[in-house]
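Removed: one protein chain of the complex. Kept in place: all other protein chains.
Here is chain A:
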Amino acid sequence: MYRYDEFDHAFVNARVAQFRDQVERRLSGELAEDAFRPLRLMNGVYLQLHAYMLRVAIPYGTLNSKQMRMLAHIARKYDRGYGHFTTRQNIQYNWPKLSDTPDILAELATVEMHALQTSGNCIRNVTADHFAGAAQDEVADPRPYAEILRQWSSVHPEFSFLPRKFKIAVTGAERDRAAIQVHDIGLHLKKNEAGELGFAVYVGGGQGRTPMIAKKIKDFLPEEDLLSYITAIMRVYNLHGRRDNKYKARIKILVHETGTEELTRQVEAEFAELKNTELKLPEADVKAIAAYFAPPELPARAEGWASLAEWKKRDEEFARWVNNNVKPHKHPDYGMVTISLKPIGGIPGDATDAQMEAVADIAAEYAQDEIRISHEQNIVLPHVALADLEPVYRALVAAGLATANSNLITDIIACPGLDYCALANARSIPVAQEISSRFGAPERQEEIGELKIKISGCINACGHHHVGHIGLLGVEKKGAELYQITLGGSGDENTSIGEIIGRGFEPEKVTDAVETIVDTYLGLRLSKEETFLDAYRRVGPQPFKDALYGATAEAAE
């Protein structure tokens, strides 16, 4: 993984010192809140319902065990013994004192971490496929490019005060696990016919109150032009993006209002000016960054095949966990392990300090010291020998981290919702907990198969409900919570925005409604191989509407 050089260390330490001074001046009363607010936000410090919240960046979701231990240490020393992993591959602490935040940031800096650009109208943490560098279907590792973009965008003077926040995601495989089509810019790393690396470039995707699927404006951008082309897009956005209305300020609105053709023309015109300037990526620099992400040496461990078969035969629970949570690795003797942060009836994305320590221990001993955070709020160990799966599983069981539900109905994404968030209108976590408990039986989950439920507590859609196969959006109606259901969303290479199925459901009725939807699917699917999403795309919303509201009621609406 990337290691800080002297410049990086000096830069991050200088920012910590600067923020320490700002916090001291705030606490002494020298700085008023209006002046301080933008400064704290630039350092990831929000104010939520109960306390401040600190969002720490995990660049493209990659970290090592030392960094994970630091996250555990911060949870223990400065918070209430846990942290919340987010849909942007970051971690949030819910109870830090403002007065402690400079110390927290100083401790993070010792392990090459920070909270810069985790808020504000700037380019945020660049996200990537959580299986990067390990997946069988990958053309190339997307993380070197995410790192190049991170370096380029960090305190970029031209792009620190954009009309609105800006999110970039990169994937290196045809199978999109980074949801690139619902980002401001989505980059699909691929090879052309000559075998050269480049990117398909998508612009103007996003969720929030106006969900939009990104438009592809370039089918193949040569690698060397990455920064000049992205700069061209940013310039067009910075110049023409709306600043008069916060709700229309994201680039998706600009793309929509300008039209893809005209916007592409503007980007290309900018690009023509920038193409062969200092923004051109020198091959040596790309190689130098890529070297940090060189795949670990993975010795042959062919003995794992026989052991694995034997272990699976002996232990049904272990077999279930392997079937659901371990995916094939590039190297046939290895697997990619998903550590579910979705215990049945638990809080999606939360991990205690002890669990973070356990993951660090396991990663150090069995997984080449590499850890990833997925945008689906789980942890991934990308390189685990099949021969080590059994001890890894035992260690996860001991830490309460062996839930065998990856990609199943209880692998729910949920934002913090009204239990924490100052923007929320309704709770997300208790709804996720109830659905998880209802469908928690392993046999039932497996019978249902792949089904992604995503829950947001307000229209800002941090819980990605628009791309949930079943999406739940919490709203406030007449002072009470109500949950609107969308069906058919998806955040992969065939991205779709879910359709609102009908009137919303009260908190005590929403789990029943989800169950009705699931039962309807089970009744109409052609075979077990037809997933919920495939079935929905085949039959459309009507059978689900009929089941939820009755055929007559729907006709009368």
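Simple rule for what comes next: a residue touches a chain if its C-beta (ideal position, glycine included) is under 8 Å from a C-beta of that chain, and two chains touch if they have at least 3 such contacts; residues count from 1.
We take it that contacts and distances are computed from a predicted model.
Peer 1: Any idea which of "Ferritin-like domain-containing protein", "Nitrite reductase", "Putative membrane protein" or "Response regulator" UniProt assigns to the chain that's been left out?
Peer 2: "Nitrite reductase"
Peer 1: One chain isn't shown here. Among A:2, A:166, A:271 or A:420, which residue touches it?
Peer 2: Candidates A:2, A:166, A:271 or A:420; residue touching the omitted chain: A:420.
Peer 1: Just checking the interface: what residues of chain A touch the absent partner chain?
Peer 2: Per the touch rule, chain A residues meeting the hidden chain are 26-27, 29, 32-33, 47-52, 80-82, 97-99, 347, 350, 352, 418-420, 422, 424, 427, 429-430, 433, 476, 479-481.
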